[in-house]
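Of the protein chains in this complex, all but one are displayed in their positions.
Let's look at subunit A:
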Amino acid sequence: MASHLFTRSRISLLKTLKPNPFTSASPIRAISGTPFLSQDPLLATESTDHDPSNHQSTSTPLPPNPATGSPLYQENWRSPIPNTPSFNQSLVPLGFLNQAPAPRIRALSETLDMNSLLNMFADWTASQRWSDMKQLFEVWVRSLDKNGKPNKPDVNLYNHYLRANLMMGASAGDMLDLVAPMEEFSVEPNTASYNLVLKAMYQARETEAAMKLLERMLLLGKDSLPDDESYDLVIGMHFGVGKNDEAMKVMDTALKSGYMLSTSVFTECVRSCVAKGRTDTLVSIIERCKAVDRNKSLCPSWILCNYIAEVAIQEDNSKLAFYAFEFMFKWITRGEMARPSVIFSVDEGLVVAGLASAARTCSSSLVEGSWTILKQSLRGRKAANPASYIAKINAYASLGNLQKAFTSLHELESAYADSEKEVVEEMLSPFTSLYPLVVACSKKGFETLDEVYFQLESLSQGDTPYKSVAALNCIILGCANTWDLDRAYQTFEAISASFGLTPNIDSYNALLYAFGKVKKTFEATNVFEHLVSIGVKPDSRTYSLLVDAHLINRDPKSALTVVDDMIKAGFEPSRETLKKLRRRCVREMDDENDDQVEALAKKFQIRMGSENRRNMLFNIDYSRGRALNN
């Protein structure tokens, strides 16, 4: 413990001894440094202060007493003199910089030629020094060049000046006033000059002035003809204020001249045409955009494409619907190519509506377009809905393209071959889903029916045989519709004899219908008994057709018997059947059976209504009017 205390005391002694030299040295350095710093500024500023400081500095080394040193030190630190000169020095440059721009601009205007000025303006445009550009230009045009002549700007330089004014908020009127003096400099305004004025008009929404300026540009011609930007500004301006007709006229002029439209203007035009229901105008514009190479890439947004398609289908404008699908196809293709890919798909309901519209308008291009985009949307991973196939068959039937219609029927049967039998039968029934195809097959009577039959026969014997009961059912029903019983029967027999297929309930229904139409009631009844005997289950339509056969034979009693059988089989008579039955009873004055029909209607809660509209025609009294006239 004692040794530790001793060592600590020694260390403390060493510490106290070591700082002594430093403390003695620092005052010396401080004293030597301060006089030099204080002397220079004093000499620079005032001579009166110089003498006292020199005197004090000379007196410092004489007395070694520390009392005299510390007052000097304090006096030096408290002296405010050294700060003032530095402050003055900092102020002077600022003042000098503030005063510089005016003379500097004047100097620049005197030294720069036109090309140098153009380059400088280009730099200042990047940094948006509009005010400087404006001032420099105004001074420059009033200065003289090297040869002592007044400076003359060219049109490019003047356009920079116009742009500077535009960016500083000049109005359209101001811009026009600035364009006028160009003649004084022997400078002709060009398209860029007028475009700058149009931009000012665009911001102020001055459509009338813009139209006049556009006409003026067209009149002057040559260097001041309107370009793409001019038309975009004017068209966009008119759309902005709601003057769609004027906008269309200007767009018409632009498209005629082969100018390129911007995407925003095209989109605005599309939106306007669709909102106003001007589908034909939109078709015309789209077609002309397609004709010009530079406008081919124009494409509305995906949502707008859908909207165009909806309106086109509503208005039955097949061309516009086709173009809408074409735009969507571009979007789908573009989305798949993008990284990461964006998967666009068209709604199948929209495609069905498009196909239905194609059927109404007999547009083959719309059928192809609709189906192409549907396949593109499904991407081969899923079959189209049955409704899509039926709509396609309907479209081809209305077009009279029976070959493609039956090809579509083949596709439908292939796609849903594994489905439930009842569902397939309903989809392929010639009385409902495929009825348009039946009508198409009967268009020229037996001629078309035979042609279709032989086509199907040749297809069934080809390399890839196509055999379809549904297709043959269409022919049988077509024969029935044309009162051609013999052909219907031959086609029915050919189902098993020539094609090796088994007739289904629709085949028997069609045959029964054929017999019924030509009043062969007994044979119709035999067909019914035959199909029941071989195990084919009759459906609701079978009984209805049998009732019709009896009614055509003017036998309401037998018809009622069939209705009773129908009810026993678990089916419900339709309102149409009961109305036919009642009508026949009334015509035959069969009150007893009429009462039974009424009882059936009450039983099944079927409101049969009245026959007023039919009776108007049936009860026309032709001789009454003549009697009155006489």
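What we mean here is this: contacts are C-beta pairs under 8 Å (C-beta built on N, C-alpha and C of every residue); 3 or more make two chains touch, one makes a residue touch a chain; residues count from 1.
The definition used in the following text is that contacts and distances are computed from a predicted model.
Its record in UniProt calls the unshown chain "RRM domain-containing protein", which is the match among "Protein phosphatase, Mg2+/Mn2+ dependent, 1H", "Heat shock protein, alpha-crystallin-related, b2", "RRM domain-containing protein" or "EOG090X0DZY". The omitted chain makes contact with just one of the residues A:A126, A:I343 or A:L617: A:I343. In the complete complex, the hidden chain is touched by one of A:R129, A:R288, A:K520 or A:R575, namely A:R575. Only one of the listed residues, A:M133, A:C273, A:L355 or A:A514, touches the absent chain: A:L355.
Counting over the whole complex, subunit A has residues 302-303, 306, 310, 314, 316, 335, 342-345, 347-350, 352-353, 355-357, 359-360, 378, 382-383, 385-387, 390-391, 394, 419-420, 422-423, 426-427, 432-433, 435-436, 540, 570-572, 574-576, 604-607, 609, 613 touching the chain that is not drawn.
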